[in-house]
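Right after this comes subunit A.
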Amino acid sequence: MKTQSNLEKVLSGGHLAVTSECGPPRGASAQTVVDKAKYLEGVVDAVNITDNQTAVVRMSSLAGSVLVKQQGMNPLLQMVTRDRNRLAMQADILGAYALGIDTMLCLSGDHTKFGDHAMAANVHDIDSIQLIQMVKGMRDEGKFQGGAEIKGVVPKMYIGAAANPFADPFELRVMRLAKKIAAGADFIQTQCIFNIEKFEKWMEGVRKMGLHEKCYILAGITPMKSVGAAKYMKNRVPGMDVPQELVDRMSGVAKEDQPAEGIKICLETMERLKEVEGVAGFHIMAIDWEEKVEEIVKQAGLYPRPQV
Partner candidate 1 sequence: MVGAGLGGIRTALDLAEAEKDVVLVDRANNIGGLMTQLDRTFPTNNCDLCTLAPNLSESNRQEHISLMAMTEVRGVRGEKGNFTVSLATRPRYINLDKCTGCGECLKQFPHCVTFTPGLDHRAPTCMRYPQATPYAYAVDLSKCDDVAALVQCCPAGAINPDELGSTGDIACSSIVLSPGASLFDPSGLDYLGYSDNPDVVTSLEYERILSASGPTQGRLLCPSSGKQPKKVAWIQCIGSRGLQKGAAPYCSGACCMFALKEAMVTKERFQEDIETTIFYMDMRTFGKDYERYYQRAKNEFGVRFIHSRPHSVLRAPGAERMELGYTTDDSSRLLTEEFDMVVLSTGFRIGDEVRELASVFDLEINDSNFPVNPGLNQVETSRPGIYVAGTFQGPKDIPETMVQASAAACMAGKDVTVPEIEREREPALPPEKNVVGEEPRVGVFICDCGENIGGVIDVTTLVERVSKLAGVAVAEGVGHGCSRESMAHIRQTIEEQNINRVVIGGCSPRTHESKFQDLIRKAGLNKYLLEFANIRDQVTWVHSHQPVRAIDKAEELLKMAVGAVRKSHPLAEHSLPINKNVLVVGGGVAGMTSALEIADQGFKVYLVEQGVRLGGIAAQLHRTLEGDDIKSFVNDLIERTRAHELIEVITGGIIVDHTGMPGMFTTGMQVGRQMFYRRIEHGVTILATGAVPNRPDLFGLGKSEKVVTQLELQNLIHEGPERVQAWDNVVMIQCVGSRTEENPNCSRICCQNAVKNALHILEVNPEARIFVLYRDMRTYGFQEEYFQKAREKGVIFVRYHQDEPPRVEISDDQVAVTYHDIILERRIQVNADCVGLSTGLVAPDDSSEELAMIFKLPRTHDGYFLEDHVKLRPVDLPTPGFFVAGTAHAPKTIGESLTQARAVASRAMTILAREAINLGAVTAKVDSTRCASCLICVRACPFDVPFINADGYSEIDPARCHGCGMCAAECPAKAIELLQFEDDQVLAKIEQLFAKAVA
Partner candidate 2 sequence: MEHFEPVIVAFCCHYCAYTAADMAGSQRLVYPANVKIIRVPCSGKVDSLHIAKAFEKGADGVYVAGCLDGDCHFKNGNDKAARKVAHMRGYLEEIGIEPERLEMVKMSAGMGERFARVATEMTEKIRKLGPSPIKAAAA
Partner candidate 3 sequence: MITAERKPLDEILSYIKPFKRILLLGCNECVTVCAAGGRKEVGVLASGIQMSMLKNGASIEIREHTLERQCDPEYVEELVPIIDSADAVLSMACGCGVQQLATRFKDKPVFPAVNTKFMGGSDRHGVWTERCQGCGDCLLGVTGGICPIAKCAKQLMNGPCGGSVSGVCEIGDEVECAWHLIWERLKALGLTDQYLEIMPAKDWRAGGGSGPRKIVREDLAE
């Protein structure tokens, strides 16, 4: 075992892992975090705490993670390279580990253009792959990125990275995963999967390079609340691939039945993905619909979560 991370234990134990996420509030209320996290208690193996998601200012992911940790749950600290330079990020990693956080996800982050501070500088001192490298260097070599040695306790982070099989150029997507793994990613959370065929095609490439044996791949899942949400994801979110059939299927049912249909689609997707070699678990992103995660996990037969 590289770390003390619960997620690592679940994955290395051969279980299908389940993670989900919790977006911190746009205010300083600890209770909001706690309330949201409660929905996920006992349902997932780790809770992603997003880092100024979509470039909108929120409570810091480090603080959010600590609040979740205080609830006895396993936070998964997200960190984007957009907002801080390598000094700040390393400082936060040390702090996070000191506060009991042992799992993180390394991202480059959405461009500030999309957020509430479009005028802010995009720092990008390093990119996500370099962040992975940096976290791994801290953990495995006990060194800061600048080369100096870490004094005393070394942060042993279980390192995650993101992958989007649906972005272009498609042929580069497997190679980019390989690069992330080479940089030190232990597990991967993918972009929401709606186009299963394309995902399977990507996994084929992943298996061809043997990447599924070098790291754990958690398939991203998002239940659609309504046909509007489906259309929004299809047309507005860059790098999201929602096939027209799904939009049609959603619009084919009455408005009040759409949430149920969304969950149904989500479960069907999970069933199919379980069959895909190399899928090591699920990352359920129920945006503003955290209360449904439990139902999904249960109906997907992934409950109860293993105690490791």
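Just a few scattered comments:
Definition applied: contacts are C-beta pairs under 8 Å (C-beta built on N, C-alpha and C of every residue); 3 or more make two chains touch, one makes a residue touch a chain; residues count from 1.
Picked so that all candidates are chains of the complex that A comes from, given by their letters.
Only a predicted model underlies this, so the values are computations on that prediction, with no experimental measurement involved.
Comparing candidates 1, 2 or 3 against subunit A, the one that touches it in this complex is 3.
Within the complex formed with candidate 3, the residues of subunit A that make contact are 82, 86, 108-111, 113-114, 122, 124-130, 133-134, 145, 162-164, 166-169, 172, 175-176, 178-179, 182-183, 191, 238-239.
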